[in-house]
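Complex shown without one protein chain; remaining protein chains in place.
Chain nomenclature is as follows: A, B and C, assigned in order of appearance, with residue numbering initiated at 1 for each chain independently.
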Amino acid sequence: MSGAALTFTFDGKTYAARPGQTLAAALLDNGVAVVARSFKYHRPRGVMAAGVEEPSALVTVGEGGRAEPNTRATDVFVYQGLVARSQNVWPSLAFDVGAINGLASRLIPAGFYYKTFFGPPRRWMVYERFIRKAAGLGPAPADADPDSFDHRAAFCDVLVVGAGPAGLAAALAATQAGQRVMLVEQDSVPGGALLREDVRIDGVGGPEWAAQAVAQIRAGGGRVLLRATATGYWDGNLVSVVQRLAEPGQVPAAAAPVQRLWKVRCGKVLLATGAIERPLAFGGNDRPGVMLAQAVRAYVRRHGVVPGRRAVVATSNDDGYRTAFALADAGAQVVAVLDSRAAPDSAIVDQARGRFAVLTDARPIDTRARGQRLATVIAQVGGGEQRLAADLLAMSGGFTPVAHLHKQAGGDLAWDAAAQAFVPGTARQAQASIGAAAGGHDLAAILAQGWAAGSGGAPRGFAVDDPLGMGTPAGAAEVPQAARGKAFVDFQNDVTLSDIDLAWREGYRSVEHLKRYTTLGMGTDQGKTGNMAALARLAQAQGVDIPQAGLTTFRPPYTPTTLGAFAGAAVGEHAGPVRRLRLHQAHDDLGAAWQPVGYWFRPRSYPRAGESLGAASLREARMVRQSLGMVDVSTLATFEVSGPDAAALLEMACATTIGRLGVGRGRYTVMLREDGLVMDDGTAWRLAEQRYLLTSSTGGADRMAQHLSWLRNVMAPHLKVSVVNVQEHLGAVALAGPQAARVLAGLTGAEAPAHMRCTRAVLAGVDVLILAASYSGERAFEVYAPGHQLRAVWNALHGAAVAAGGGAYGLDAMDHLRVEKGHVVIGAEVDGRVSAHDIGLGGMLRKSGGFVGWQGQQRLAIATASGRRQLVGLTVIGGQALPEGAMLVTQEGQEPLGHVTTAAPRVAGEGWIGLALLSDGRARDGQELLAWSATRNLRVPVRVCDPVFYDREGARYRD
Amino acid sequence: MMLIDCPHCGPRAQEEFTYERTRDSVVPLDAAPAAAMATLYARANPRGEEDEIWRHTLGCRGWLELRRHRMTHAIVAVRPLGPAVLP
Amino acid sequence: MTGTRSTRWPQGRYSALALLRGALGGHRHWGRAWRAAEPRASYDVVIIGGGAHGLATAYYLASQHGIRNVAVVEKGWIGGGNTGRNTTIVRSNYRQAPLQRLLEHSLKLWEGLSDELNYNVMFSPRGALFLGHSDADMTRLAERGDSLRAMGIDAELMDVDAVRRLVPLLDFSPHARWPIQGGMIQHRGGTARHDAVAWGYARAADNLGVDVIENCEVTGFVREGDRVTGIETTRGAIAAGKVAICVAGNSGHVAGLAGLRLPIESHTLQAYVTEPVKPMIDTVIMSQSLHCYISQSDKGGIVAGGDPDGFPSYAQRGQPVRLEDAIAQAIALVPALSRLRMVRCWSGVTDMSFDGSPIIGDLPLRNLYINGGWCYGGFKATPGSGHLYAHHLATGQPHPIAAPFDLPRFAQGRTIDEAGVGPMPQHR
Partner (left out) sequence: MTVKGRVIVIELSVHDAADVLALELWDTAGAPAVAQALGFALPPAGRSAGDDQRRAMRFEPTVWLVEGAAIDRAALDAAVADHGAVTPIGGGLVRVRLVGAAWRGLLMHDGVFDAENPAFAPGCTAATVIAHVAVRLNVVAPDRCDALVPASLADGLIARWREVAARVDTPA
């Protein structure tokens, strides 16, 4: 081989390749005929195609986290050091034990597994283990991906998919018309069909013309992406394009992603996606050495590889003849051209008759191999049979326009009886198909059509020089009657003509049933080569034309697409958003243990060296009861509501009275959903005559923001009110404990506000808002400051707190304190299924209604207390810890009456307490129950009690 | 992904929008309880066009009403909801 | 199961021996799995919808209640709706007691289904694992597990080492965005072959005399006052003693033909499958914090899904951003998935009910019944759904397990809200 510049390995053996060769081309070049084993029967398989439609030549490329199993050898370009391995073989590609399945193939026809392996599920699982191991193609990956993927949006007036002659002409025209143009091509070079044909356009060779066209498009401002496949066509003329920046298994350039997913929003989409050649169905049509005719041409002309020395060409159309000429020109012997037509009549056939043995009404029906490679073609010629010695059979059963994207976009297909093919019909979005994808076959006509589509109708001629001339592209789709042995239709899934016949006999007659029963078209090639032959066979069995037999759906992606490309940068630590507190560093400095709360990370506690989380949180909670503590509550939802109608808006959202609140005062409140159950709770503060601050839970912040906006804009657009979400703007630190008022006064130089009063003050030079609200049961204050000034406030408070014997506390301590005080929390006690009455807040609701949810909560089963789960307290009888989440039962084995929503150690005392939702709970006061956790093997006796365990009179709130 | 013609921002990607509910399921706060629940829960759910309320949540945050086909996803009309707006 | 179970299979009983016989005879002796029935003028019961739920309903009507003058009418091909579009997960580990009872009833039927139907539906109890990513997640999982165990349903809490032994490819790194703290598994949960469930029920129902009528779309109802007496179809009118709607995904549309409005909105849910590889995930993986579910099919493809698209649609066509989110979550859990390739994605139209639970029972018109609102959890319920619906159709009374799932629960405030998110389906 000349010009070799690269080396690669296949199954451990080193080979040479030329730049620009696909792995398939390089393997053929090196005489490697058997590349893979088939899915079910483990038959030896070679390379059949030259593009993404390849069903058989699947290999694993790359190593470790870069390994890409099931890579089509036809769709990876050789790079220096490429490592490829055969797959689904044991012990080796040449001798594969799994091939025994082929011998037993009569026992395992399509759907055999539905008819056997009965018995209990566990027994099926025993058989299934063997089936699972035998199934699967490539090896399972085990490592994380070392590389990255990228997402990028793009907008254009015209997206052209495919840089063959039609696509290039269209993109050229659109660029010259001043449009924003994008051209994407899955191959590594432009040209499409031009790369395999001996033609000249405007005086230059095809590949050169294509390269010049790309340069012109780029010079005109167009964006041309190579190695970029349009995989999905979605609503709104959005096309996903996956661009390979590195080949499968290849180490990308430094810091560069391996693939980029382009999300292209298009004014118009021109689909120049070409056509795929159909194989012929005959016995042993899967042997290495049997290839698609156009693929053979591509290997000969583009890759400089002649895949056989003695070739038979079998065709149903004129195009196949071009392969005979290409092979002969490259020095191969063309043994015969088998033309299934009885009397083909065209210039190319006439030319061929002068050079080759052209046999008409002739078709292959069976093959023989020497070793594993094709050696003999058995052909039916007229009424007789001929045996032809050949190591290459180039076949062409006609062409299937690539209408996948057209169909994905909602377009329908029309049946072209002359071409025996489905072609794009009516489009639903702003799209058009051009070139071979639209059933075109004459190069000059394709170029003119492409230009017209790109220019918006302006014509232009191209001078095409094609010595062979284009004839009729396709004959009838062949459904041979005389096929012997295994005639494969779906090569990858080993579906044969007899499988299709069996499915028909058993009543799986809808094309979708056929597909699902036989697994036809369900392989990684998505039936690109096989579906039409199967459809023809089905139509024949039904006695109808192909269009009446139906068509399966085309689903994205057009070619198999790497999952990493869909995920983009959202992997690893970045797999989900992270919301960071303004005080993150301050907490970290104090040794915070972090806890995820939605997307936030909040301090759970600040354990000392050697201290457990439980001990730390109890210490912190006791610190609050004894002196004071401070906790970051910046994640609370906060809204400023201003204007003359502010109270009116708040009374729509809140089920409690707001309007009578005096300036400088606040009140606890609760919000319901429209179904009358509790959505959230919080506090409302009147900061000024026409200005309120509403707080609500961290977890419900986004929901509350949407809800308030809904009320303001849709339900009450006439109100004079402004609702501003200030959750991000206002950070907050809560200060709680018997020392809190004194410490705060010391820092502000003013008396701390009384319970449920608010005031403004200056603290550490920062204007702050102080709300006197308590969640812990102690005298407590929430100090609000703009986020960028919060650190100064925190530092001042922390310094003073430490001096007073206090310090920071985390979420666990906060939880212990609130449980002891009987406060509910959204997400635990308020689980989306409780009413205000259930949690003891029924008395707060406005009797007059007028708030969201007032109607819903009057429904019978909500308004009737009997049988509802109600909030209660639990005291553990004995010294055990109370398991959160445990079921409450009268005795083990009984159905649960309720469950422990939150459990906590007593802060002001010993032992464990908890809150619970308990069926008819309030009537069970004093009852002994069992908190039973079967999954944790815990049984803790508890007594039902009032949910407030600490300072029931609220004396500690007041000074 | 649909392209939604926001009355304030022009055509924008669907990712910026959130669906809220059908126009006919807006529950007036003064509706009687039984009528309110019927409005909330009984949906026509047609295999055709329906008036829907959406929000440009990750854009201008404005509310809009779409008439949208539930098979083709074609949007046949858009109008803004909310208070009067300065041009 | 009691009742009539077929022992005679005129079209050929399935067994290993029969397969062997087929091998010798070129498999020419197999008859049709179900007849291509022509609609007759009248039936005792007409079931609208030839999905697995409808076919199961017909089968149990015939086998359990002796009602064999039954037709199942299907607008396309049987199993072509959500039966063939789900991620094949079967489990009963819900939180709310009515759902636990319903799904457990179903799970018990799954366990004997292949034998019952003489059709291997490949029910494979390979375990349904919910992952926990924080202490809070683990508490919620324990609560769910405790609740299940108290109801007599299997559930086991797993620590991180046990999870690692079961699914070593999960991301156990402490730097993972959702680090793995443990899990809860239902060992009896798993997967089944979705198409086979429709085909198996169709064959068994057909064998008992039920007419399975494909390519027959309902276009209207025949009514006498507030009583339904039959249906209009694209293949003519069919009279019926009872008409049973069983078209989850299209309940709103079909009920609309009878002038009814339901607390259901149709939303799209997507799923995808990768190229097949050798076994790498041997159990069903779900998560307490993420909406993502992953399993590996017998063929080797990784089957996974995520959140619904979030707005009403009948399009059977998904939005890519939701797919991307679901895939990012899957890779976050199992990083080795990154280089696998998606070979296909698809969408189903789900019947999103307004409390997240199904609706089974009477409709305001006499002799008209509903079984729908399955949201994105219908496949696992198939045998139970059919069994309970058949009971209701045959006896005129709800089965005690199905009784809480009646339609009046919405008006009366008895919603069964597993997620606790309230009445808007897009938040579920």
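FYI, contacts are C-beta pairs under 8 Å (C-beta built on N, C-alpha and C of every residue); 3 or more make two chains touch, one makes a residue touch a chain.
Here the structure is a predicted model, which means the values were calculated and not measured.
Within the whole complex, touches from the chain that is not shown fall on A, B.
In the complete complex, the residue from B:9, B:34 or B:76 that touches the missing chain is B:9.
When you scan A:340, A:642, A:695 or A:902 for touch with the missing chain, the hit is A:642.
Screening A:150, A:208 or A:920 against the full complex identifies A:150 as the residue touching the chain left out. By the touch rule set out above, subunit A reaches the unshown chain at residues 150-155, 221-223, 255-256, 263, 265, 568-570, 574, 577-582, 600, 640, 642-644, 690-691, 719-722, 724, 726-731, 785-790.
In the full complex, subunit B makes contact with the omitted chain through residues 1, 8-10, 12-13, 15-16, 58-62, 80, 82-87.
The definition used in the following text is that only the chains that are shown with their structure count from here on.
Averaging Cα coordinates per chain places subunit A and subunit B 27 Å apart.
Centre-to-centre separation of subunit B and subunit C, using mean CA positions: 31 Å. With centres defined as mean CA coordinates, subunit C is found 22 Å away from subunit A. For subunit A, residues that reach two or more other chains under the stated contact definition are 234-235, 238, 410, 674-675, 856, 859. Taken residue by residue, subunit C touches two or more other chains at 317, 319-320, 411, 423, whereas all remaining positions touch fewer.
Of all residues in subunit C, those touching subunit B in their complex are 250-253, 256, 261-266, 310-315, 317, 319-321, 354, 410-411, 423-424, 426.
Contact residues of subunit A toward subunit C in the complex are 39, 62, 65-70, 106-107, 109, 112-122, 124-125, 128, 131-133, 135-145, 151, 232, 234-235, 238, 240, 263, 410, 498, 502, 505-510, 512-513, 516-517, 519, 522-524, 526, 555-557, 560-564, 566-568, 570-576, 578, 595-596, 673-677, 679, 831-833, 856, 859-863, 883-887, 889, 894-896, 899, 932-936.
Of all residues in subunit C, only 14-16, 18-20, 22-24, 26-28, 30-36, 76-80, 84, 97, 110-112, 114-115, 118-120, 122-126, 133-136, 139-140, 142-147, 149-151, 155-157, 169, 171, 175-178, 184, 190, 193, 195-196, 199-200, 214, 274-280, 296, 298-300, 317, 319-320, 323-325, 327-332, 335-346, 409, 411-415, 417, 419-423 touch subunit A in the complex they form.
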